[in-house]
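Heads up, one of the protein chains got dropped from this complex, but the rest are sitting where they should.
And then chain A:
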């Protein structure tokens, strides 16, 4: 009855992994754009019914956040974060039932100009405890004291049809945080530039500037 899918619960897991046609996939979407607070927000209505949101920093043109909308058959919909910090959860523990303790390790992913970075917070163990290795379907983090284990998939590499390369991988540990860095291969850089170019062509929707609006209407 139950079949195991070997995809780990990394942010943004059920992705349309289609290597080189990623750009074609994105450009086939119905896109809308919004510029707000120094962030360019792009919303994709993808032809296969999926919804995705990207946020680009206007200054650096780096992707800050990418989220996918997942509809749960029974309980409505939520957003799965692929890049950027996890959305804050305000649910009461009684309504959730079970959740990780606040001291449990937490993974977040961020993208810089040259690297893809993962931060695992709340990992208090010494640096020599960790081992980070590249394997076929991603990066595996292990601890020799058997306290933490994680398989991380790298969808960016899948989209350009690359395998994880151990020589591009490095990690450091400070302030209870394990930082894993993966240097972007040229193919990924190239793809990102193309996507950015496409995104820039979308003319942003005008939103009324409420703060500096001419004071025609004075609410009493």
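Note that in this section a residue touches a chain if its C-beta (ideal position, glycine included) is under 8 Å from a C-beta of that chain, and two chains touch if they have at least 3 such contacts; residues count from 1.
The rule is simple: contacts and distances are computed from a predicted model.
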Report summary line: Out of "Large ribosomal subunit protein uL4m", "RuvB-like helicase", "SWR1-complex protein 4" or "ADP-ribosylation factor-related protein 1", the chain not pictured bears the UniProt name "RuvB-like helicase"
Report summary line: Given A:50, A:151 or A:194, the residue that touches the chain left out of view is A:151
Query - Identified contact with the non-displayed chain, of A:32, A:61, A:115 or A:143 - result: A:143
Query raised in the report: What residues on chain A make contact with the chain left out of this view?
Result: 1-5, 7-9, 13-14, 72-75, 92-105, 142-143, 146-151
